[in-house]
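In what follows, a single structure is set out as structure tokens and then discussed.
Missing here is one protein chain; the remaining ones are kept as they sit in the complex.
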Amino acid sequence: MATVPLIPYDEAKPEARAVYDNIMQTRKVNDVNNFWKALAHSPDLLKHVWERAQEVMKPGALDAVTKELIYIAVSTANSCEYCVHSHTAAARAKGMTPEQYAELQAVIAMASTTNALATNMQVPVDKQFDQS
Amino acid sequence: MATVPLIPYDEAKPEARAVYDNIMQTRKVNDVNNFWKALAHSPDLLKHVWERAQEVMKPGALDAVTKELIYIAVSTANSCEYCVHSHTAAARAKGMTPEQYAELQAVIAMASTTNALATNMQVPVDKQFDQS
Amino acid sequence: MATVPLIPYDEAKPEARAVYDNIMQTRKVNDVNNFWKALAHSPDLLKHVWERAQEVMKPGALDAVTKELIYIAVSTANSCEYCVHSHTAAARAKGMTPEQYAELQAVIAMASTTNALATNMQVPVDKQFDQS
Amino acid sequence: MATVPLIPYDEAKPEARAVYDNIMQTRKVNDVNNFWKALAHSPDLLKHVWERAQEVMKPGALDAVTKELIYIAVSTANSCEYCVHSHTAAARAKGMTPEQYAELQAVIAMASTTNALATNMQVPVDKQFDQS
Amino acid sequence: MATVPLIPYDEAKPEARAVYDNIMQTRKVNDVNNFWKALAHSPDLLKHVWERAQEVMKPGALDAVTKELIYIAVSTANSCEYCVHSHTAAARAKGMTPEQYAELQAVIAMASTTNALATNMQVPVDKQFDQS
Partner (left out) sequence: MATVPLIPYDEAKPEARAVYDNIMQTRKVNDVNNFWKALAHSPDLLKHVWERAQEVMKPGALDAVTKELIYIAVSTANSCEYCVHSHTAAARAKGMTPEQYAELQAVIAMASTTNALATNMQVPVDKQFDQS
């Protein structure tokens, strides 16, 4: 169920279709995922998000798998079902091992616990952390 | 401001003081951060959190900096002020470079955007992501 | 799947049925949505929520569509699947255009990005914003 | 307190300074807010966020005040202190009246209540909402 | 710092002042907390929130302390600094013991961990939990 139609290639506007083509060529796949088909109702937003994702997720000071781990962490904390699924799959496709996945989960679980405790006690930030 | 007193070493119960000693020895510091001084009102919880943190954050399939990046990502999405500060400092202490920090931010920003869009459109998860 | 039964009209308690009647008359429909059928296990809560919703969502200093856009924005940030769906439908029923929807999404996406960045850097609030 | 230095104009890199100049000219002010001074440690991210914000927040199918109301709603649900402050100020500067502000709050409060209730009961989405 | 003025008794509108009087009489105090002074810019919202809070928080099937513990739990998960502080104080005033507080924290920490893990793995809900 979605709040918008999932637009197939044949029904997409030319500007959206151009983005679909770019996604399929870049990822060497024959179809695009539901996220892009949903976003295609707004070709501008589709184009912006795809281009920005390409820019941000390419390997740089952080490698591709590390970037996906960070993406999964944010998506989990934000309770985004779709994003958790798609980026867990992406992380595996880029080489995340089962051992790395288990440690990712342990860190997410740990952070969730201390986040809750620090917020619950409203612990004042130690002076030495300040960089401003 | 906190909801609990920040308990200094001299006023801590013996069980809490033992954890303080362990923290100071492990980290080679002369005092413990506010988080631990707040948690010390419950020595059981203090001990559990410290021991689990040691276990989870040690280098394994993921290196120490990567674990801190994940911790920062979760803490940011959970809006935990204290945790964002303490783990950004920890990441730097463990070697996070300015370039890695900037890329971490770009990934967090990107994930926040697509999380919001996927949730906003309630995009159905693609079948091929299922592992169950 | 729900944590409570969805109570049909015939099985609802009289106090709940009175609210169902009010909803159906107000909205000129023959049945009430699942949200109300779920809430009907507590007629007090059902009555309070329905009455308050009527009061809050009626056009005033803000028109009806603008109120629904705000509702969608909050529901998206809170990851409420049901609320995103029902208020996107409500916004359309009240006249939200596809262009407005696309801009709503762009603003939600933008806000999600800067929310994450401001929290990630713990940017201190500029003095001039203070109204207290 | 921030996790990064707030970089004043004189110490900003040329690429960051160019963005500062653009912000000051666009907004007809003599200095930029802390958010931009914090983001300036990464001139790329600074430039991207500023340019995208300009694009997204300009009046279109939704007027400038409505866009700020949506921004405030998202920032509130995401607990972003800085963003709530800066966009409440922006909304007022663009013409938000006290009456609109009070209604914005009432809608945010209402949505927060029904978000919690729908999630708490895990109400299944009514079939008729589906657009996919 | 606040986005609105904190309105003292002498400057409050008559409708707001009536609520202040009611709060001070009910709680046997000489002044009202900042939350009410902030909300007083909208006497309607102030009146609604105060009256609803009185109704909801009075002892019923759940005692007064249990209600405050639930309130703290929600406020922690929602990262509401003000609410965490005011309801931790309220819980203590109504009799919450240090032992209960420590256990509250342990449950919040535990729930935060399993929430993150269940969301991270997108665990399908067991059929037997369904009540709809």
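Every chain is named by a letter (A, B, C, D and E) in the order it is written, and numbering of its residues begins at 1.
The definition used in the following text is that contacts are C-beta pairs under 8 Å (C-beta built on N, C-alpha and C of every residue); 3 or more make two chains touch, one makes a residue touch a chain.
Nothing here was measured: the structure is a model prediction, and the numbers come from that model.
In the whole complex the chain that is left out makes contact with A, B, C, D, E. Within the complete assembly, C:C80 is the residue of C:C80, C:A109 or C:V123 that touches the hidden chain. Across D:A18, D:A61 or D:A109, the residue that sits in touch with the chain not pictured is D:A109. Among B:L6, B:I23 or B:A40, the one in contact with the hidden chain is B:L6. Summarising the interface, chain C meets the missing chain with residues 1, 3, 41-42, 44-45, 49, 74, 78-80, 132.
By the touch definition given at the top, chain D reaches the unshown chain through residues 72, 76-77, 79, 81, 84-85, 105, 108-113, 115-117, 119-122.
Contacts to the hidden chain, counted on chain B, fall at residues 1-6, 38, 48, 52, 125, 129-132.
What we mean here is this: only the chains that are shown with their structure count from here on.
If you compare D-E with A-D, the chain pair joined by more contacting C-beta pairs is A-D.
Computed centre separation for the pair chain B/chain C is 33 angstrom, with centres defined by C-alpha atoms. The distance from the centre of chain A to the centre of chain B, with each centre set as the mean of the Cα atoms, comes to 21 Å.
For chain D, residues touching at least two other chains, in rising order: 1-4, 6, 38, 45, 49, 52, 74, 78-80, 85, 88-89, 102, 106, 109, 116, 124-125, 129-130, 132.
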